[in-house]
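Removed from the display is one protein chain of the complex; every other protein chain stays in position.
Note that the chains are named A and B in the order they appear, and that numbering of residues resets to 1 at the start of each chain.
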Amino acid sequence: MTGTARSPEDIAAYLASLDCVHCGLCVEHCPTYRQLGRESANPRGRVYLMRAVMEERIEPTPDVIEDLDLCLVCRACESVCPSGVAFGEVMAQTRSKLKKRGPIRRWMMGALLDRKRLNRAAALMRFWQRSGLRVLRHLLWGRLKRMEAYMPTVPHADARRPLPRHAPPIGETRGRVALLEGCVMSVLFQDVNRDTMHLLQAAGYEVVVPEGQACCGALHEHDGDLETAHRQLARNKDAFAVDDVDAIVMNSSGCGAAFSSADMPAPVIDLSRFLVDHGEHLSFGAFTEPVAYDAPCHLHHAQNETTAPQQLLTRVPGLQLVPMDLWDHCCGAAGIYNLDHPELSGRILDEKLDALERSGASVLLTGNPGCLMQWRAGVAKRGLRVEVLHLATFLAGQVTA
Amino acid sequence: MAAQACIKELKRLLGDERCLAEPGRLLSYECDALTHFKSMPSAVVLPESTDEVQQVVRICARHEVPFTPRGAGTGLSGGAVPAEGGVLIECSRMRRVLEVDVENRIARVEPGVINAHLSQQVAEHGLAYAPDPSSQTVCTLGGNVAENSGGPHCLKHGATTNHILALRMVMPDGEVVELGTPVAGAAGLDLRGVVLGSEGTLGIVTEITCRLVPVPECIETLLAPFDSMGAACTAVSRIVAAGIIPAALEALDERTIAAVEASVYRAGYPDDAAAVILVELDGHPARVEAEREQIHAIFRDMGALSIETARDPEHAEQLWKGRKGAFGAMGRLAPDLYVQDAVVPRSKLPEVLPEIGRICDGLGLKLANVFHAGEGNLHPNISYDGRDAAEVEKVVQAGQQIIELCLSVGGVLSGEHGIGLEKQGFMKLMFSDDDLESMARVRAAFNPTGILNPGKILPTPRACVEVKPVHRLPGVDAS
Partner (left out) sequence: MTEVFSNTDELLRAALGADAVYVVTEGDAPGALPTPTIVVAPASAEQVAEAVRVATDAGVGIVPVGGDTAPRRSRNEDFPCVALSLERMSGVVEHAVEDLVFTAQAGLVLTEAQAAIAAHGHRVPLAPPLAARATLGGIVACSAEGPTRNAYGSVRDQVLGIQVVHGDGRISRAGGRVVKNVTGYDLCRLYTGSRGVLGVITELTLRLRPIEPAACRLAWRFPRIEDAWNAGMTLRRDIPALYGLHAARGTATDGISGEGAALVATLRGPEAFVEALGASCWEHDLGAASQEVLQPDAVPAIIGPVSALDAWLRVCVLPADGGRLLTTLAQRIGDDADLVLDVLGGVCDVTHEDPGFLDPVDETALGADLEPLCAQVDRPGDPGFHLRRLHLFPSTRPGGVNVMQALMRSLDPAGVLNPGRYEVAP
């Protein structure tokens, strides 16, 4: 790196790294540190190494790359950092410099950007899952094998249909909001999108799904591909520049965090917050089984939305929200982390599953597609009788008016 | 080479995940929360049992490679900085709570258990572990034992040493000993007592039996802003002199308040005060009430701008989180931070604090004060930029002058952070050669070869670690 001219982004990341005074208040909040126990696998150690690489005190040796790569970028450290270190930014910038991406990875990340490719892959996957070919899964290897294992049952093509571009409010009109369909969400969790739309309509809002919207690029940013990430945000900025929209409502916390970090044409609000602030007319049917809430990192830490989901749940009559240890810790999904680092991701999830079992909940709610997949895979593997749902799915099932 | 042969054996014992020898991983261990002193280990091991610690120690001893224990690395005196080329024994994977005896109010834990986690785990029984260092959400009990850590609530409830009943420890030659006992009485020499606060130089603690206390029936948190630090300190002295021992009695100055309020720990401290006193009373409601009345009277008399009482436990927690996040929040003022930890007699606070301000003003340094006022335990925080060599020099000067000032009024070098590498040089200002000789002999009785955590506490003729220049971004000029 010696002699390289420094870009403004490099300098910004370096200066952000200087905010760390090495106090260590973050270390125990790092899920990878809790498992591995080594300094270079906690935020303070990682900042220290990133700084050292930038300062050219050390070479980015394989161990450095590995421990930086092991970061979930859950940003739990930012929530407890008294000095306000922009950890996610420093990490994204560092990854953009250091991360090597192979052909499978490039194909996979590319697929997210193209709805058609994504749909073809989903169709292929559905065929595999339903045709009996799945008995051959022991022939798969590596990341492909893991992806196969984590993949939920791909819904029927009908259920993957794009959302209507417009949906009218139910009852009196209170406003108009825009919705992001998302990439993974649109093929695997279109039901969550429909439930989201339904809740917004029930709350009295017209919902628009702007043309030309695209994958938010959060996974690419996570992967250090900042160029793609910035390009996707720019595309979405144009697509969401539609008239008279009060807010862009997000139901995937990863996308929400990405959108919030950009200067979007309308305020970006998570569904839970939006319904707390604007859904006072909604009423819900009673639910009496114990429910636990697992905070998605990109909602809780990256967007600092720490209370709205729980507040909404208090409005469901009879609902018993049981405390769950580690509820604000990452579940190990972290984008495609569970595919890249299955062993560590599994250890992180195991600790969470223990906490889930201790909580006694029969329903677990969260708010992000990656978390849903991770939790469902874990719950199935352990054979727990716990239903894992997106908050929108649960609320749409309870809403009465 | 001894070190290489030693690492080979350690790798065989613990495997790659728990014996680290890669350059980047080692680099992250070159300092603790005091970043002035840096030195690289040749390996870091992460044992998971007393037995493994014992084997590690025996391997190191056989190869004559020095070793140093480490908890969460939140220490502020360099106690967990390895000897150059030594082995660092990281206790972060010894984190089991082994036993909670509710009736006798004791718990037996491994050294890597996080301070706050112990209280969380015993909360269902109405119990808590009392010492609460500011870093309690991350620091380990093993580290607390090594440093005899304090914390805001140590004023009434005592520091770590008052809450540790017994220890299991691996001696520097690998022998496992049991020190202290959970029962009362005082038979024999208090070896447990001398190990507490010995900064990991006498043995490696692998099991800790601690005292738990019932959660107080009633807790009341008061906040009083003042328009001068002098008035605030006088109020503190008067509370102490009146014989009231609150659970905690803390002070924060204007600059600290600003840093905290800009952070994720914003607590809603008043922004127009020169100083804020944070008091917590706990115990029986009638006692709390009696003490509250006395304190209110003193505050009013000293011209408190207002007296606020925490509305509910959440509000109280917010006030405390702000206090406990204050050190890290100083990162907002400048890239580097130097925290002092001297103690003065409490009656001297009103004269000492302004003098410290004058010292820093004279050198043109940015000073913030946040401290355990009820114990006279000062924490002048000097924010500076380590890239500026001249400023670093001034910080060193200020440190020395502050120490000399505190000693001149009957104070001591450290109230809770320890001596470590940071204050060895000052030990002779406080102790005679004979005093230090006794300490050296006590250390030698435990650690005769000096192989365990060398170079700490007692002054050494040569520096074992380097103060290295920091922060430079190649290709960009320092501005």
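Observations, loosely collected:
In the analysis below, a contact is a pair of C-beta atoms (placed from the backbone, for glycine too) under 8 Å apart; a residue touches a chain by one contact, two chains touch by 3 or more.
Just so we're clear, the structure is a prediction, and the values are computed from it rather than from any experiment.
Put simply, the missing chain touches B once the whole complex is considered.
Screening B:L191, B:I402 or B:L421 for touch with the missing chain picks out B:L191.
Of the options B:T50, B:S135 or B:N148, the residue whose C-beta touches the omitted chain is B:N148.
Residue B:G376 is the one among B:P82, B:G200, B:P335 or B:G376 that touches the chain not shown.
Among B:A33, B:M171 or B:I451, only B:M171 touches the chain left out of the display. Panel shows subunit B; residues 101, 103-106, 147-148, 150, 154, 158-159, 161-162, 171, 175-179, 181-191, 193-194, 196-198, 214, 216-217, 237, 240-245, 283-287, 289-291, 343-347, 372, 375-377, 410-419, 423, 427, 430-432, 434-439, 441-446, 448, 457-458 of it touch the chain omitted from the view.
The working rule: only the chains that are shown with their structure count from here on.
Across the complex, subunit A meets subunit B through its residues 1-6, 11, 14, 18-29, 33, 36-40, 44-45, 48-49, 51-52, 54-64, 67, 78-85. For subunit B in complex with subunit A, the residues that touch the partner chain are 17, 20, 22-25, 27-29, 31-33, 35, 44, 46, 72-74, 90, 92-93, 112, 114, 135, 137-139, 260, 262-265, 325-332, 335-337, 471-476.
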